[in-house]
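With one protein chain withheld, the remaining protein chains of the complex are depicted in position.
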Amino acid sequence: MSDPEGASINNTSSGPVNRLLNSILLLWRDASIRPLIMQAVVVLLVVAMGAWVINNTMNNLETRGISTGFDFLSQEAGFGILQSLVEYDESHSYGRTFTVGILNTLLVSVLGIFFATVLGFLMGVARLSPNWLLARLSSVFIETFRNIPLLLQIFFWYFAVLAALPHPRQSYALGDALFLNLRGFFFPKPVMEQGLSAVFISCLVAVGLALFLRYKHRKQRVETGKGISGAPYLMAALIVGIPAITWWLSGATMTFDMPELKGFNFRGGLSIIPELGALLLALTIYTAAFIAEVVRAGIESVQKGQKEAAASLGLKPGKTLSLVVIPQAMKVIVPPLTNQYLNLAKNSSLATAIGYPDLVNVFAGTTLNQTGQAVEVIAMTMAVYLTISLSVSLLMNIYNKRVALIER
Amino acid sequence: MIEQELKMIPAREPPKMAVGTIAWLRGNLFTGPLGTAAILLIIYGLILTVPPLVQWLFLDATWFGASSEACDREGACWAFITARLDQFIYGFYPSEEYWRPNLFFAQLAVLVGWLSIKSTPWKKWVLGYSLVIMPVVSWFLLYGDIFGLAKVDTHQWGGLMLTLLLALCGMIASLPFGVLLALGRRSDMPVIRSLCTAYIELWRGVPLITVLFMASVMLPLFMPVEVSFDKLLRAMIGIIMFQSAYMAEVVRGGLQAIPKGQFEAFDSLGLSYWQGMIMIVLPQAMRLVIPGVVNTFIALFKDTSLVLVIGLFDLLAIIQAGLNDPKWLGNSIEGYLFAGFVFWIFCFGMSKYSQRLEQQLHQGH
Partner (left out) sequence: MLKSLSSLKKVAVLGAFAAAGFAQVASASTTLESVKEKGYLSCGVSTGLAGFSNPDDKGIWNGLDVDVCRAVAAATLKDASKVKFVPLNAKERFTALQSGEIDVLSRNTTWTLTRDASLGLNFTGVSYYDGQGFMVKKGLGVKSAKDLDGASVCIQAGTTTELNLADYFRTNGMEYQPVVFDTSDGTAKGFDAGRCDVLTSDQSQLYALRTRLTKPDAAVVLPDVISKEPLGPLVRQGDDLWFNIVKWSLAAMINAEELGLSSENITAKKESTDPGVRRLLGIDGPKGKGINLDDEWALRIIEQVGNYDEVFQRNVGVDSPLQIDRGLNALWSDGGILYAPPFR
């Protein structure tokens, strides 16, 4: 910043104060030092503001008699949680409710990302379909669902799902094993018994062998133009055959814990609660609408010549799409797709509105209320989401690098 | 020599199957046996669902009435919406003062129309007014307590008015912060760059719902004891902090699209960093980012519905509150459809606008 005043001081100065000012001005004008001064000032300001906030908070917490620290994590929680992937009951600690919440959030995020990707790709491809009606319908789907707030959609699906399902006593049932009703979808739970670990290990071995075969097959196809004949059948045989033989040899037994109507509800077995179903439905449809647009943009970014070249080589439209267009579109698709995945993970926090026990509902909801330690609880919750976001970004960046390298 | 007249042979008619309705149908609908099967299935599905839906939505619907009893259950009960429409739009704003929000809406409509229609003059001044003066004017208009206007406290604000206010305020206030953060993230100074990056990534990494919780529960703890914030203001602060980070990323995209030569040019002209930025770079960059800004605005507009979890009565929350009225039980579907429809109209309109802008931008280059 030029300063004509400074110049006049420079000329007429004689006193020690002026000399000091003068040297400061010189420092200020020095292009290598000025940024340093500015940064130091900024750091000071940020630190001062942080200190001010912390000081206020400490004061407030103290004057209001609110307890601080992380001791509460080891105290008994004393409330129940509807769905837990790890063992949990009222006698577990608040720390455990944190874990339960994180796992439930991860569960719905991972499932949501999977389904949204599948539906999104289908819709994106359908929108560019030569079939007029299909293209129209998918465009109506996209424009409808991405322009309505997710929260509204969650409420809508939740109450629509609840309205459509029957009371437990009138469940839709498939034999004595599968039941669908207001309280969820119930299915048998496999119970591991002796010898089953061998079967499990043989499964892993079989998959490993199959992958190796696939690698060999591809390599041979690239080198000679012809793969190992019947490779897909061989792979299937490996994956099914090895575990089956091991099972038969080891004589392992597996039983199922069947769901059964007892009193008010089904007990035993595994279940998917309606909150999870509705949340998943809403997250999937909402995010799929965005992913479809991302996919469309990606496909449109591939030059027309590529498609024509593939067609002239005799590839069918389906093969053209999967072998030529999508692989090239991926490098355009991946960065915005990552954003959609992150959004989905963050949006899963809306679960709290319909009572799905995710992190925000269980930990930033009930635990916060019972302990009253807002600062610690909210900070921990935010840290979890931040970690999830940063790690998904990291993974997708790595994947993106791989996709981008294929470019020739 | 007989001069033979050289004549073009008239083009032959294309085969019947390649033009006209049949061809269009073959090319666009009944593509192969699989396509035909799919289409027939879809058409069958539409026949099954659309007529009953129309019947329920419009033909059998009850449009006016004083309570749920007025509705027969054959069709939709829009009476719930029409009876409470005032509340859905103005919240608990006193009815004799409705002209004030109406004026606010009218002002908004005029400004939006002015800015989106191509041929209107004085765009710059209108834009400046919308970004700087309009928020202040609107505030005094709605809050009152000045120029003899009756004071209407913020807790009486609600409905669509509050939804619009939250989104607009979040948008306009986050614009300057977003620009500063974006410049900071591209700055040469490592400390400033990392601070801005950290700020942006922090807020982009957490869900808005936790930010709102933080604003409503923790913000009072961060301030000295004597200072207390209105709940609406707390929500707005949360939204602005959150939105600034998203805005910064959009603006950064625009800055990156400005060729390096522009920066070098203003440097060689002897302009300072700020002069160059304000006079040369930002005007160009901002034009590029308008579609992106509109898109984040759409996202924010939808996200404002989350304020219901901290007890503010936005459009969705006030409809939900209306659903609890014993007089109007059993109208959830109508309520949610109405809310969805209102949000959809706004968002769809804005997204079409931003798409149009994007196309114009692409043509320009």
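Structural remarks
For clarity, chains are labelled A and B in written order, and residue numbers in each chain start from 1.
Following the convention adopted for this analysis, contacts are C-beta pairs under 8 Å (C-beta built on N, C-alpha and C of every residue); 3 or more make two chains touch, one makes a residue touch a chain.
Since the model is a prediction, treat every value here as computed from it, not as a measurement.
Touch with the chain omitted from the figure is made, among A:162, A:178, A:203 or A:272, by A:162. Of the options A:49, A:85, A:270 or A:309, the residue whose C-beta touches the omitted chain is A:49.
Note on the undisplayed chain: of the listed residues A:74, A:197 or A:369, the one touching it is A:369.
Considering A:238, A:330 or A:353, the position touching the chain not shown turns out to be A:353 (whole complex). In the full complex, subunit B contacts the hidden chain through residues 83-84, 87, 91-93, 95, 139-140, 143, 145, 153-156, 173, 176-177, 180-181, 183-184, 187, 192, 195-196, 213, 216-217, 220-221, 225-233, 309-311, 313, 320-321, 324-326, 329-330, 332.
Hidden from this view is one chain, which touches subunit A at 38, 41-42, 45-46, 49, 63-67, 78-82, 90, 159, 162-163, 167, 182-183, 262-265, 267, 274-275, 352-355, 357, 361, 365-366, 368-370, 372, 374.
Here is the rule we go by: only the chains that are shown with their structure count from here on.
Contact residues on subunit B toward subunit A in their complex (touch as defined above): 27-29, 31, 35, 38-39, 42-43, 188-192, 195, 201-202, 204-210, 213-214, 217-218, 220-225, 272, 274, 298, 302-303, 305-306, 308-309, 316, 332-333, 336, 339-340, 343-344, 347-348, 351. Of all the residues in subunit A, the ones that touch subunit B in their complex are 1-2, 35, 38-39, 42-43, 46, 53, 56-57, 59-61, 63, 130-134, 137, 143-144, 146-153, 155-156, 159, 342, 346-347, 349-350, 352-353, 360, 364, 368, 374-375, 378, 381-382, 385-386, 389-390.
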